[in-house]
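The following block contains the structure, expressed as structure tokens.
A single protein chain has been omitted from the complex, and every remaining protein chain is retained in its original position.
Chains here go by letter, A, B and C, matching the order in which they are written, and residues are numbered from 1 within each.
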Amino acid sequence: MDVTLDEDQLMLQDMTRRFLEDRSPIGALRKLADSGSSLDRGIWREASELGWVALFVPEANGGIAESAQGVIDAAIVAEELGRVVFSGPFLSSCVVADAIARAGSEAQRDGWLPGLASGDTLAAWCFAGTEAKGGAEAGGVTLTTDGGGFVLDGLAGYVEEAEAADLLLVTARGESGVGQFLLPAGFPGITVEPLEAIDLGRRLAHVRFAGVRVGPEALLGAVDGAEQQVERQLQVALALQCAETVGVIDRAFEFTLEWVNQRYAFGRPIGSFQALKHRLADHAAQLEGAKAAAAHAARSVQTGAPDAAIAVSVAKSHCGRFATEIIRDCVQMHGGIGVTWEHDIHFYLRRAVSNEALWGSPAAHHERLCRLAGL
Amino acid sequence: MDVTLDEDQLMLQDMTRRFLEDRSPIGALRKLADSGSSLDRGIWREASELGWVALFVPEANGGIAESAQGVIDAAIVAEELGRVVFSGPFLSSCVVADAIARAGSEAQRDGWLPGLASGDTLAAWCFAGTEAKGGAEAGGVTLTTDGGGFVLDGLAGYVEEAEAADLLLVTARGESGVGQFLLPAGFPGITVEPLEAIDLGRRLAHVRFAGVRVGPEALLGAVDGAEQQVERQLQVALALQCAETVGVIDRAFEFTLEWVNQRYAFGRPIGSFQALKHRLADHAAQLEGAKAAAAHAARSVQTGAPDAAIAVSVAKSHCGRFATEIIRDCVQMHGGIGVTWEHDIHFYLRRAVSNEALWGSPAAHHERLCRLAGL
Amino acid sequence: MENTAEAPTGPRRTSEHLDTEEQRAFRLKARDYMAGRLPPRIPGEPANAFEQVELVEKDRQIQRLLWDGGLAGITVPRDYGGLGLDKRFEDIFHEEAEPYRLAWHFGNAFNIVLPVLLAHGTEAQKKKYIPGMLSGAQMWCQLLSEPSGGSDLAGLLTRAEKRGDGWVLNGSKVWTSGGHVSDMGLCLARTDPTVRKHAGLTMFLVNMHAPGMTINPIRLVRGGSDFCQEFLDDVAVPDEDRVGEVNDGWTVAQTQLNAERAGMAKGWHAGLRPAAVAEHLTLPQSYVKLARQLGRANDPAARELVGEAFVIDAVYNLTGRRIAAGTRNGRLPPTAGMVSSLLVARTDARRTALLSALAGPAGVARPAGSVGREIGMERVTTHRIGGGTLEMQLNLVSERHLGLPREPGFDRDVPFNQIRTNAAKG
Partner (left out) sequence: MENTAEAPTGPRRTSEHLDTEEQRAFRLKARDYMAGRLPPRIPGEPANAFEQVELVEKDRQIQRLLWDGGLAGITVPRDYGGLGLDKRFEDIFHEEAEPYRLAWHFGNAFNIVLPVLLAHGTEAQKKKYIPGMLSGAQMWCQLLSEPSGGSDLAGLLTRAEKRGDGWVLNGSKVWTSGGHVSDMGLCLARTDPTVRKHAGLTMFLVNMHAPGMTINPIRLVRGGSDFCQEFLDDVAVPDEDRVGEVNDGWTVAQTQLNAERAGMAKGWHAGLRPAAVAEHLTLPQSYVKLARQLGRANDPAARELVGEAFVIDAVYNLTGRRIAAGTRNGRLPPTAGMVSSLLVARTDARRTALLSALAGPAGVARPAGSVGREIGMERVTTHRIGGGTLEMQLNLVSERHLGLPREPGFDRDVPFNQIRTNAAKG
């Protein structure tokens, strides 16, 4: 939790937590996983009514952006989503809604934003390529001009909910710069290739573009000015992803603390054994670090602070690495029960491992930080 | 200790240990460091009489190579040197003696080996350059042909006892391959630039070559065939360095175990606290790993096994990294006394940190392993 | 415990030139008999996958074949159905058996139950049960850990009460390897809760098909379910199936645990490990291939990861060999064997971290059939819990191998029923 939240934000947090505990607790993910079914669109619409994606949508298009602090508020929601390992396209919907709200034409805003705010329209964010060291920068799809229109080719990697999505925001690199396009699902030349993912609450796919011809009306913003748009999208995505990761660690750490306090061995609670205590103390310190870094990232992206680009990479590296490290050790402390399907902790670990790798591994963000530092 | 040593080797180990305890215990290094004086040539001659460098020198030149298992036996000595953080040019003398014994002309063998074996002649091994990621391969000095002779230019980095040395073995790269040269100290065009080193028992220097003209008689082996010579030298150096590092860790770990057993806090020996016990158990496991890797390295270099090149890099990476990690934690377990000048442990840590970095950091050897694996 | 049959590396070695005449005869007999009868060793075929019941059935048949051919229980006394030969004959057998699958799912029976029965069983028990193992007729498991706690074995809660001539057992056991396919189990239970915890335990041989025994496979995160949980509800055990004295079960359990450790140290699945140890180090080409598949062959940051992976694997192998050699020739104390388990844990964890960093996003999702995701799954599923948690291993190494003082115990010298346990809750 950001220690500087105001009263309204604390209320948002509380409301979100109660909604999720009631309508989509961790057991919901277990049910999805056991039944092998996909996204629950019903719960996504319900959630949207609470104004989640609407945080980024102007009032004129059915949102509440003017009275919200978009990224900070969305980070509050994301943290709660992490606590229950929520299964739904929050991150990509927010990123795409924000992108359209900031750079879209009137037609684009009117056409897409109301549906995104209400949860009727699902958006997929086709951003990075598929390289093993990638994820932290746009790539994978190329752009060539063709008369007044454009041709898109290539592969966008690890796209969340691409199969279910009604709308794709595609980033493509051309000779004259980066361009972004809004395309409806099923647009000719696009194929979605589903992936096997370790995170059971996140359906990912590669999206292939084979000579996809689009007109200028599909362009979001200008071809030349899109670099800043793209950087903003990455920043929003990372701020929300890190907030979610914090929720994931926080909850797993919380029930691990309960466990070591109540579980007895050798006549003592196992939490009284010094080796466990010291490991937990170290985890607590790194968890505080994750909270500090994630909160700062959300705040600096929201305010457009000069360190926003740095802040998101710092947060991603730290949260990514320590989420996995801490939760792995939490599993260890659970003993046998921790490696059974019946215990929830593996859902937390799956989300942590997945979040560490998506939108740039820690190493990818270390490289990005070097560039930002002028090295 | 290599668990497969034979009776003769156990005797060599015992004899070496007793000699060092008597004539050059850790206190000798403290005296050197406190007085700021340099190499003690007297103790080096005494030690040489025990046949240390002679292990690599043929009987015809005053050595005992024929009746010894050079690298394995020298590794036994090196491990004992590590236990007292010995200050003397063992590694470079062995490498150079071995090089001359294997590739030298009769004149070179007769001229240099008797002095090396007796300890009257000190040799410096000018092998690597000064790059931060280097050390694991020859470099730094270039070679051009000039009529029947050669011209050497450049900088050989981190050369042990270069100031005191009577003889330099120089590796230089030319267009037609790598060449090695034997030059007496003070040869025109050579300057020695002493370094400030953290290991107080090891005097290091960069050696600068400015248009050094040498005749063909200075050449060791052939210009074209020197790559294998150079690889052999690196292997011998690493095998001995790792054995020394094992001795360093082993002794520091040994007196740390004594300390945690005898030191009381809260009415208990501090070694009964679980957090310390678990850390020590992990260190014991990695120390076994270091011993296994170092022993295998010495054995495969000695027998010219097909995995010798791999074995030395594996040993260097593991011993280098864990020596520092284990001894740092040993300091921590000593509490306040461990950070005082009066306690010996800092001499061990200095040697460990220094050995980790010289002749290739773990990272440099990871890169070398990739090349050896064909990647 | 290795889980798959690896192809032996390097040329097949045999000590045939050392055979005496008798040994030579035995070797030829074994060679002739197995040829054409035993199924071949298939690389990658599981050695330890009790959820694959047809594989378990296959192993029963293999053991039966060996029994029929007079090749079962080579070092077991003749009185109990064995051949009564010395260790050299066993080595000869394994040299000859290298091309074949052996009855690897009988590891519990041969590594654990057999030594326990030989050390503590009555003459009647040995004659009754050992031939059943050797012939493949009875598969065994050990009923040790309980849901209330696995590390603190002596704190177990399952009760055995004397009723008439026999005993009645009530409680629950868990992490039973192969419980659902076993016929018999070695079961430690509490017979006196009013004395200190180590003093009130007794060991029993329990029929897994007995009324009152419910066996549920446990679904693991890593997939599969070769472990089970059992509920014992008034399970009757005759007094002749008690092993050792009443309330002296801890002594029997020590033999059992030592047998388990010894089995792991020498190679759980006889015939599997020795052939897999190469004399010279090699660098696994699987990592090279992976780096290439991921398109990172020329990336120095990726090469740093691959290089470290080479190192940790090599050091793990070398350390195993060192400890095996050193404990064999007495240069290392027997406790050094405990160090290996620690290194496995640290090596596994580090390897998965390295490979995850190498794979990036490919480590968490992949097109069906391509490379990557299994790396992230390793991170989710690789933990050190079975066979003694990491924490217990760290305690063991520090106390028994390094000789550090034990923590003062709070529960060792008080009656068991005065100790707080996980049963005491709500």
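To be clear about the criterion, a contact is a pair of C-beta atoms (placed from the backbone, for glycine too) under 8 Å apart; a residue touches a chain by one contact, two chains touch by 3 or more.
Not measured: the values here are computed from a predicted model.
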{"item": "Left-out chain, listing which of the shown chains it touches", "value": "A, B, C"}
{"item": "Contact residue for the chain not shown (choose from B:42, B:188 or B:335)", "value": "B:335"}
{"item": "Absent-chain contact - pick from A:20, A:310, A:323 or A:357", "value": "A:310"}
{"item": "Contact footprint on subunit C, counting only the chain that is left out", "value": "299-301, 303-304, 408, 410"}
{"item": "For subunit B, the residues touching the chain missing from this view", "value": "128, 130-135, 157-158, 193, 195-199, 204, 206, 262-268, 273, 275-276, 324, 328, 331-332, 335-336, 338-342, 346, 349-350, 353-354, 356-358, 361-364"}
{"item": "Where the unshown chain meets subunit A, residue by residue", "value": "1, 3-4, 257, 260-261, 268-269, 271-274, 276-278, 280-282, 284-286, 288-289, 291-293, 295-296, 300, 305-307, 310-311, 313-314, 317-318, 362-363, 365-370, 372-375"}
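The criterion applied here is as follows: only the chains that are shown with their structure count from here on.
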{"item": "Inter-chain centre distance, subunit A versus subunit B - centres from mean C-alpha coordinates, in Å", "value": "51"}
{"item": "Two or more partner chains touched - positions in subunit A", "value": "273, 275"}
{"item": "Subunit C residues counted as touching two or more neighbouring chains", "value": "391, 394"}
